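As you look at this complex, bear in mind that one protein chain is not there, while each of the others sits in place.
Letters A, B and C mark the chains in the order given here, with residues in each chain numbered from 1 onward.
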Amino acid sequence: MARNIRVEKLTQTPIEKQEIEIVERKGVGHPDSMADGFAEAVSRALCKEYIKKCGTVLHHNTDQVEVVAGRSHPQYRGGELISPIYVLLVGRATKEFNEIRIPTDTTAVRAARQYLDSTLPDIDVEHNIIIDCKLGSGSTDLQGVFKRGKAPMSNDTSFGVGYAPLSETEQIVYNTERQMVLNFKKDLPAIGTDIKVMGMRKNDKITLTVACAMIGKYIDDLSHYISTKEELRDKICDLAMGYTDREVEVFINTADDEESGSIYLTVTGTSAEMGDDGSVGRGNRCNGLITPNRPMSMEATSGKNPINHVGKLYNLLSNRIANDIAKNVPGIQDVHIRILSQIGKPIDQPLIASAQVIPEEGANMAMIKSESEAIIDQWLADVTKMTEMIANGEIETF
Amino acid sequence: MARNIRVEKLTQTPIEKQEIEIVERKGVGHPDSMADGFAEAVSRALCKEYIKKCGTVLHHNTDQVEVVAGRSHPQYRGGELISPIYVLLVGRATKEFNEIRIPTDTTAVRAARQYLDSTLPDIDVEHNIIIDCKLGSGSTDLQGVFKRGKAPMSNDTSFGVGYAPLSETEQIVYNTERQMVLNFKKDLPAIGTDIKVMGMRKNDKITLTVACAMIGKYIDDLSHYISTKEELRDKICDLAMGYTDREVEVFINTADDEESGSIYLTVTGTSAEMGDDGSVGRGNRCNGLITPNRPMSMEATSGKNPINHVGKLYNLLSNRIANDIAKNVPGIQDVHIRILSQIGKPIDQPLIASAQVIPEEGANMAMIKSESEAIIDQWLADVTKMTEMIANGEIETF
Amino acid sequence: MARNIRVEKLTQTPIEKQEIEIVERKGVGHPDSMADGFAEAVSRALCKEYIKKCGTVLHHNTDQVEVVAGRSHPQYRGGELISPIYVLLVGRATKEFNEIRIPTDTTAVRAARQYLDSTLPDIDVEHNIIIDCKLGSGSTDLQGVFKRGKAPMSNDTSFGVGYAPLSETEQIVYNTERQMVLNFKKDLPAIGTDIKVMGMRKNDKITLTVACAMIGKYIDDLSHYISTKEELRDKICDLAMGYTDREVEVFINTADDEESGSIYLTVTGTSAEMGDDGSVGRGNRCNGLITPNRPMSMEATSGKNPINHVGKLYNLLSNRIANDIAKNVPGIQDVHIRILSQIGKPIDQPLIASAQVIPEEGANMAMIKSESEAIIDQWLADVTKMTEMIANGEIETF
Partner (left out) sequence: MARNIRVEKLTQTPIEKQEIEIVERKGVGHPDSMADGFAEAVSRALCKEYIKKCGTVLHHNTDQVEVVAGRSHPQYRGGELISPIYVLLVGRATKEFNEIRIPTDTTAVRAARQYLDSTLPDIDVEHNIIIDCKLGSGSTDLQGVFKRGKAPMSNDTSFGVGYAPLSETEQIVYNTERQMVLNFKKDLPAIGTDIKVMGMRKNDKITLTVACAMIGKYIDDLSHYISTKEELRDKICDLAMGYTDREVEVFINTADDEESGSIYLTVTGTSAEMGDDGSVGRGNRCNGLITPNRPMSMEATSGKNPINHVGKLYNLLSNRIANDIAKNVPGIQDVHIRILSQIGKPIDQPLIASAQVIPEEGANMAMIKSESEAIIDQWLADVTKMTEMIANGEIETF
């Protein structure tokens, strides 16, 4: 059956030419991102365990993880937690299948601990965090879903969205957080994982407001804290220069009151240690950003099953498609993708797959249409490949 | 100090002229909306209790409410729950202030029960739902915030967005759910509160896909179920005609397999009774819709304190401003508002308040700018009025 | 097969002739008794539901109920709770049997609410208490247990104990609490349900130390509180006179410091509202008393299944047998019963059923032995009658 694909020319000021642009990224240690990260780590581990035990991925959704803040007493050169951070791995998973029992909850706990070790190493797993797990049994029967040679049925009437390419501001905001964690921390160990980068472009001036939880044990005193912020500011400015010729201004921890000593100091590098809770699906969209100038979906991507949950699949797919079109089809300034499912219909047959294209001046819109349609059609035909890539952890979800 | 207000002309195909438009609304009994509703009801009740006991609203955020699904055994003419729905009222609230103890948790439980009675009457509070409450103590000191004659300081670097006016599809989607609950249910008592309306406009054809949890005790048998769906479909079609001249097609409960008897039957009118969990901030935006063609914010609006939480205030404010401009400034097709705070700065002095306007052809952009700026400036000057209106429950948040 | 019954003469100072005797009773509103009461109410309701749905009682144990204290702000003529009391109904129950789904959790919640209404009416169910329920699935297969004409197999190697008759002090302690709740409260509505009666007999003088949570809304001021205590003391003295000719001294709320106004005032009549948690099986033994001069078992009786849980059955049975012997066999001062099971053996064939008898001087020990053995043998033969009586709520468990 021919797919319902629609490529439309959009008359719109392209993102780089709009006067005001706002872009946000929450770092991996932000409580909302922590929830996303645990949710997706658990889903991946369940996928692997299901494949190992049953030969196929079974129904699960672990997208209700909650991070409940602890209480801390940060200090220069040290500090300690009063109450641990509490992480509740919650959701639903198939616990038995053809008389095979799947160790869902122990798998989830192990996955969460491994995620903690690899991604949030400054949180001492011994006594600074509690990882609890209460997975319910799923009610949905996904067995019918796996008929050879056929795509699964959509679990819901829902849509995914994506766009490409990233604007300068988007690239800067994304990479600022990434480089802080992956590189700058080598020189500045006090950098925590709870980072929030807010980028605001006003014509040709980009203002970055960065909140970064500093880790007390690596900071000697207030002057050390201040110099750390200064070094960090320089590094971020240098980084931004690599992506833009526009003017860039960087603010770090603007709520600090250095005179009174009220600064952003933590024990573990995340505000989850003191008062800030987190939930899945309330932070970054699946391209790692929050972008009110751009089309977005409300669906939580992390933790959902990659088999038939269109809220996950169509968002990741839309971004892949958008990137693919932006890269391979000539003459495009911006492309927006939306894919809408109808519950109970095959996932490779959406109700609509829509592309909105802002072409470059003089571009051949007919060719853009036909090439874009072909790309969309191919991705939909290959939608189950997405499932594999997600289960293998090849695709980031926040 | 002059406010940082920016009104910009946006070159963009207005919403009604875009080829594809997608709009969604989750009804009040959808698990995500239930979470939103409880969160906001608790916040309102806390506001009142704080004012009664302390003369002013104190710090609280109850935006982490979780709805955990029960298990049910629906049947025609009856059915029963096996395990109750579980609602956890969680977040943070000030429990003591100047030696006054505030009954935060009992207030929260009572507010949730009253909300249940008024909004979700088909859920038997006696044994079909558990309302649990674990409010932590807030860490933020908001005392400094309440200096007479001054606006509070932003609690975060965050933004709000809004737009106006609603498109035809948006009006239809919104009112379909509202009328089902408020009116159609009188004739069709089987209509549950867990409704999801997905609207898709493709040029001049609007497709509404409606999922509606039917309540078993009001349905005699399969043929009664089918006739109920047909009556409902007619009512929705009639309703839609009042908002558009476009062609409208309505699908109801498309996942039903009537032959096998697999239909959308429930005991309580919500899927939270069987397998579907809900969280705050993952459903409707504060204008009651999810609109990927439109600018959106990720912030959960429900349950946040209305004093200095810009994630709540700026979203509600942006929508008010957008509506005000759309209504009162001549020559506007669409208007988008974004307001960005910087943590620690007064909430009436945002880093930027931006309006993007798609004018009608030949409109006077200079006049639009000056009038829009005046409206924005006035609303920001009056921002604390929003706080009062929210505390009084005059503003919907989802 | 002949039962293993052993009746032994015990050379021991009978209880009334020992110099020092200590007896305690925790009232129905004591947090530990609350836990017992909820546990047993839930078990009874499950028994009824199982019989209704499946024709027989299925496996369950609800003996892990926890009562977690709230926080309160008591005052004369009023007061309010800050945080509700939290009751967690926890344990294990069979949720499905021959494809019949049993509404275990909703049944449990309803039973708990009804128990609250009937037994603890001063706790406002609307917002002063949260009843949560997390019953796990049982792992034990009890199907094999129900072979017609045969007794079930013991679930454990365990023992029950009992004794009779009650001493004077035991009768006074037991009835003091009972009369306070059932009668004295009519004249003195301030009497709460959280009562602790500690009786100490030193030769011929009985000292009763009574702690009674007073309900603020029925007390006008300190002098009213003091006069209430005085009236109560008089009533208890009168009551005690009905059971003994010994001297009786009564102390009420000895921790009060009337001068500073530090008294035992509550909102709901139980200390569970402020700081005192409760657990099943840590309060009264199944005869309603704690008696260190007497043989006791550690087993929690409340909430266990009455089919094959010998920790429940043998304790209740031992008390019945002891009472029966004390009443019907002449020449007995005190009788102690102990019954010991071995896991996997029929419950009517204990490893040992032992009676220790302190005969009156000159009693015919041979006749005592044979009559006692007959009584024990009969009760063991009829052990499944106990199950029925328990399920019907005819037997108190704490």
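Going forward, a residue touches a chain if its C-beta (ideal position, glycine included) is under 8 Å from a C-beta of that chain, and two chains touch if they have at least 3 such contacts.
Quick caveat, the model's predicted, so the values are computed rather than measured.
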Visible chains that the absent chain touches, using the contact criterion stated earlier: A, C
Residue of C:Thr13, C:Asn183, C:Ser223 or C:Ser370 touching the missing chain in the full complex: C:Thr13
Contacting the left-out chain in the complete assembly, out of A:Lys95, A:Arg233 or A:Lys345: A:Lys95
Hidden partner chain, touching residue among C:Thr193, C:Asn287 or C:Ser354: C:Ser354
Contact residue for the chain not shown (choose from C:Thr56, C:Gln114, C:Gln179 or C:Thr209): C:Thr209
From C:His60, C:Arg338 or C:Lys369, residue that would touch the chain that is not displayed: C:Arg338
Residue ranges of chain C at the interface with the undisplayed chain: 6, 8, 10-13, 18-20, 22, 24, 64, 66, 68-69, 71, 90-92, 136, 138-140, 157-159, 161, 196, 198, 200, 202, 207, 209, 211, 251, 254-255, 274-275, 277, 279-283, 285, 290, 292-293, 295-300, 338, 340, 342-345, 351-352, 354, 356
Residue numbers in chain A that touch the chain omitted from display: 70-71, 73, 80-84, 86, 95, 101-107, 109-110, 113, 126-128, 130-133
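Everything below uses one rule, namely that only the chains that are shown with their structure count from here on.
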Category of the chain touch graph - line, ring, star, complete, other: line
Averaged-CA centre spacing for the pair chain C and chain A, given as whole angstrom: 55
Shared interface positions of chain A, touching two or more other chains: none
